[in-house]
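In this view, the complex is presented without one of its protein chains, the others remaining in place.
The first chain written gets the first letter, and so on, giving A, B and C; residue counts start at 1 in each chain.
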Amino acid sequence: MTLRARLHRQLHIGSWPNGKLTGLNVFVVWVILAALLVGIVATEPAIRLPYQGEILIAEFIFGLVFLLEYAGRIFAAPEREGPGSPWQKRWRFIFSPIGLIDLVVVVVSLAPFFVANAAVLRVIRLLRIVSIMKFSRFSAAMREIGAALRERSYDLLVCATLALVLVLLGAAGLYWVEGDLQPEQFGSIPRALWWAVITLTTVGYGDAYPVTALGRLIGSAVAIGGVLLVALPTGIVAAAFSDAMQRRREAMARALEEMEGAGLE
Amino acid sequence: MTLRARLHRQLHIGSWPNGKLTGLNVFVVWVILAALLVGIVATEPAIRLPYQGEILIAEFIFGLVFLLEYAGRIFAAPEREGPGSPWQKRWRFIFSPIGLIDLVVVVVSLAPFFVANAAVLRVIRLLRIVSIMKFSRFSAAMREIGAALRERSYDLLVCATLALVLVLLGAAGLYWVEGDLQPEQFGSIPRALWWAVITLTTVGYGDAYPVTALGRLIGSAVAIGGVLLVALPTGIVAAAFSDAMQRRREAMARALEEMEGAGLE
Amino acid sequence: MTLRARLHRQLHIGSWPNGKLTGLNVFVVWVILAALLVGIVATEPAIRLPYQGEILIAEFIFGLVFLLEYAGRIFAAPEREGPGSPWQKRWRFIFSPIGLIDLVVVVVSLAPFFVANAAVLRVIRLLRIVSIMKFSRFSAAMREIGAALRERSYDLLVCATLALVLVLLGAAGLYWVEGDLQPEQFGSIPRALWWAVITLTTVGYGDAYPVTALGRLIGSAVAIGGVLLVALPTGIVAAAFSDAMQRRREAMARALEEMEGAGLE
Partner (left out) sequence: MTLRARLHRQLHIGSWPNGKLTGLNVFVVWVILAALLVGIVATEPAIRLPYQGEILIAEFIFGLVFLLEYAGRIFAAPEREGPGSPWQKRWRFIFSPIGLIDLVVVVVSLAPFFVANAAVLRVIRLLRIVSIMKFSRFSAAMREIGAALRERSYDLLVCATLALVLVLLGAAGLYWVEGDLQPEQFGSIPRALWWAVITLTTVGYGDAYPVTALGRLIGSAVAIGGVLLVALPTGIVAAAFSDAMQRRREAMARALEEMEGAGLE
């Protein structure tokens, strides 16, 4: 087998749920996670300032690994299935969404070594977290879940509409009842909407809450409605999720059977 | 086909889940959403004051569209199924709940151009959000869900009773334990009830919370009871919801089969 | 039919889910609810003081109704099924749990007219909410749910143990990390336990929260663990609940069938 073919096999994402992630892929996953961690931690001044040197070195190494991985993927692209000359396949990879993400991550990772402007650097540093999108390579399962949720999109839309009506009525009610009393919190429907969403999702920060008897009655209704409304998407999403997983397992079992059947003959 | 028949077909809400919403209906849906958005945003002084002119123009356009839609529905009413002379059908639409909602929305949308009193205008502006009720035209699915929940109304009543008892006992307990300590929060059972509802629904604003050991024991019991009690309606509502959707799909499949069967013969 | 038999039939709680609540029972249910409401509202000084007279009259009427109902139940007790002389049956009712609750409610409702001591009155007023226990007459459904939950008591015990371990570890962790920093909130494990319970149940008042990086890591673990742990009882309770309701309906259908079978022969 040529070096290119071996590299392609190493970089290719196999059917991971079966645990067939290659050694190189595992390494890249760890580097992505490490780059994310360093990128996040580096936004904290209490850490960035004393460890400026170490962070720079780590970012350079991550950038280098991503650059090498990107180059390797371009080099090995001709091994991909499908028609076309080697260079056509390479260009196709470069301009595919996943290829563009890889390029952006390389550029963002290595930019601090070529750009000096502090304001630009701050934005670039923030863009670092796009490296999490490199994980979209492993998104087969998510695509299935997405498809399952889309099948139930009508049900979820009904839920969303009910939630919207409840949130709107609650916000309009508190704007009406306490708009003059707490203008900062309920002085307009958009302001009251923030309170209504935070109550309906049962988060309840406590930065805004009704203080009159009527306002508390409306607030109680929104809180209780929130508990009931949480039940609807929970049921739908949970059913959709377990459906998707079920189908996935069945498809896998069928594929396994066929492989064994082929082996027996 | 006459213009009236074509207009009726355009305005009629078909079986939307199949994606048969006509172009005119889609347009009206977008206008309702836009009118709602403008109506909500216009209550915020920071936006209303600088953009007073733009909001007036937008509201006039929305009112005009709703007026034309209302006139169109009255004009096309004779095309509806059922007995009666054209004018009988028109009056029946005008006095139907959905017809009255349409009328109120038209009046409320165009009122600012005929009324000058500021206090009256503020109420009218708030009434704007009734335009969300125009969506009740699409409520076939919700009616089914409502029927499914009604079937389980006995179970939900048992849940509600358990929740009521827990809330009452918790409120009475904190009134007893901390009524003298925090009179503003727990000085009477109605005041303590606000705390109990906000705790049971796990919202937890933090405007009222027990500070004594015994009060915290009662508070913990209400919080844990809340988690367990949330489980009951979640299970019931989710089951009812998935039932309703299941029946809906079966009914649709049967209707489709019959249509195909009729086509074959 | 004698007056006593007719009274017994009126007071007896039939199979309510079928909607067989008699007129007298419906009246008593409303009086219980009204007495509860007045008892709750009367604890609020802002209402009690201006409406003292009206509240007294209402309480006297409720007490009278409960007294008449209690006398009626004693009078009609001999109509109950089972062996024993009329007076034996009466004493059995008087000393049954439900009979004692009825007596306590009568005494508590009429006490303000015979007792003058303010401190005693305050306790009696609080005891008013025991009238909610009169509803235990309708507890057939709850008894079934209780039985269903008892069947799964082992599963729920495992959940409770997991929750206890998580709460304890979280509280011990914050006592260790922030005990010296926030002695009021985390100065001892019992104090930290309050925070841990309020976090695990996702209530989150905000009266206590970690402020150090390590404390926040522990707090995040408790919050995430809380979301996962809520899932366990939700699943168990929901399944137990839907089981109980299923069995209830089947039993009812069987009883109906037998009645019809008996009618046909």
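In this text, a contact is a pair of C-beta atoms (placed from the backbone, for glycine too) under 8 Å apart; a residue touches a chain by one contact, two chains touch by 3 or more.
Small disclaimer: the values here were computed from a predicted structure and weren't measured.
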Check your understanding: Of the residues listed, B:G39, B:G63, B:P190 or B:G206, which one is in contact with the missing chain?
Key -> B:G206
Study note, to complete from the structure: Among listed residues A:G99, A:G170 or A:G204, the absent chain is touched only by A:G204
Point to revise | Option from C:L7, C:V41 or C:I189 whose C-beta touches the chain left out | key: C:I189
**Study point:** Given C:V29, C:I47 or C:A223, the one touching the chain that is not displayed
**Key:** C:A223
**Study point:** Missing-partner contacts on subunit B, residue numbers
**Key:** 202-206
Check your understanding: Residues on subunit A that touch the omitted chain in the whole complex?
Key -> 17, 36, 39-41, 43-46, 126, 129, 132, 135, 141-142, 145, 190, 194, 197-198, 201-207, 230, 233-239, 241-242, 245
**Study point:** Contact footprint on subunit C, counting only the chain that is left out
**Key:** 152, 154-155, 158, 161-162, 164-165, 168-169, 171-172, 175-176, 187-191, 193, 199, 202-206, 209, 213, 216, 219-220, 223-224, 226-228, 230-232, 234-236, 238-239
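By definition in this document, only the chains that are shown with their structure count from here on.
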Review point. Which listed pair, B-C or A-C, reproduces A-B with over half its contact pairs identical?
Key: B-C
**Study point:** Far-end chain from subunit A, centres as C-alpha averages
**Key:** C
Review point. Could you name the chain whose CA centroid falls nearest to the centroid of all protein CA atoms?
Key: B
Study note, to complete from the structure: Cα centre of subunit B to Cα centre of subunit C, whole Å, reads 31
Exercise for review: Averaging only over C-alpha atoms, locate the centres of subunit A and subunit C and give their separation in whole Å.
Suggested key: 44
Revision key, fill the gap. Among subunit C residues, those touching two or more other chains are 202-206
